[in-house]
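Taking it in order: structure first as structure tokens, then the write-up.
Of the protein chains in this complex, all but one are displayed in their positions.
Right, chain A next:
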Amino acid sequence: MIASLTRGRLFLRLMMGFAMVFLYAPIISIIVYSFNESQLVTVWSRFSTKWYAALLQDEQILHAAKISLEVAVLSASGSLVVGTLSGYILSRFKRFRGRMLFSGMVMAPLVMPEIIMGISLLLLFVGMEQVFGWPQRDIQTIVIAHITFSTAFVAVVVQSRLAGIDVSLEEAAMDLGARPGEVFFLITLPLMVPALLSGWLLAFSLSLDDLVITAFVSGPGSTTLPMVVFSKVRLGLNPEINALATVIILAVGLVSGLGALKTAFKVFTPEKAGLQIKEEKCASPA
């Protein structure tokens, strides 16, 4: 009995070890080879930082990085507003007409294949431009698209935070005569600050990383960093991209990793990611 239990634990540990190697080997190999002097990416010659120097000289990459950062700041801020409202509505307004439709629309982008969102938004923008003369395809269309898909992530973070805020605080303020707007801005919003911060960071890193949707909705003058990276890596390995990748891994990893560590694993648990599973259903047969 004890022997078989240990065998079971041993199997689990082996699988865990395998999963860890599987998850981290690619990232570590990129970081290691970014310091490789050789042009042949996977043949080690000697330590060098020349690819980082080359990166700083690359106008195309620097320009694209600037656009990407601009888009990421704007769309993270936009998704913060739309996502906070959506999360608040979903967790505080339990009954209204169209609630099912609303929650479906907010949460569907979490799983919707990007290629569908990309083509459908582009066709909408083209149609709107024909009818209203707006919007031109540039940074603004990318920002609108990014807000639309990353709002779901902010809403999920906000919703999970609101679930932990006692409604009686809001009710007490109401009883003391505060208007709904005052309750929201003076009570609810300050209590949500940590969730707002991690929601913003999450939206920021999603925007910085998006390729497929951006490729559809961007215009000729608004090429983002992932688009440049993609066009280069389609041609094969590139030591300069390894250096860029290391910078991105460290930057995105540090900023969003540290900022959202606390809520990171809450975001993708099913009940938070829109797949709510009743506790008792999962925990006991009753």
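Please note the rule applied: contacts are C-beta pairs under 8 Å (C-beta built on N, C-alpha and C of every residue); 3 or more make two chains touch, one makes a residue touch a chain; residues count from 1.
Here is the rule we use: contacts and distances are computed from a predicted model.
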"Cytochrome c oxidase assembly protein", "Putrescine ABC transporter permease PotH", "Heme lyase CcmF/NrfE family subunit" or "GMC family oxidoreductase" - which is the UniProt name of the missing chain: "Putrescine ABC transporter permease PotH"
Candidate in contact with the missing chain, chosen from A:48, A:77 or A:120: A:120
Residue in contact with the excluded chain [from A:73, A:165 or A:212]: A:212
Which of A:27, A:53 or A:169 contacts the chain that the document leaves out: A:27
Touch residues of chain A, complete complex, unshown partner: 1, 4-5, 8, 11-13, 15-16, 18-20, 22-27, 29-30, 33, 40-43, 82, 85-86, 88-89, 93-94, 96, 98-100, 102-109, 111-117, 119-121, 123-124, 126-127, 130, 144-145, 147-148, 151, 177, 179-181, 205, 208-209, 211-212, 215-216, 226, 229-230, 233-234, 236-237, 241, 245, 248-249, 252-253, 256-257, 260-261, 264-265, 268-271, 273-279, 281-285
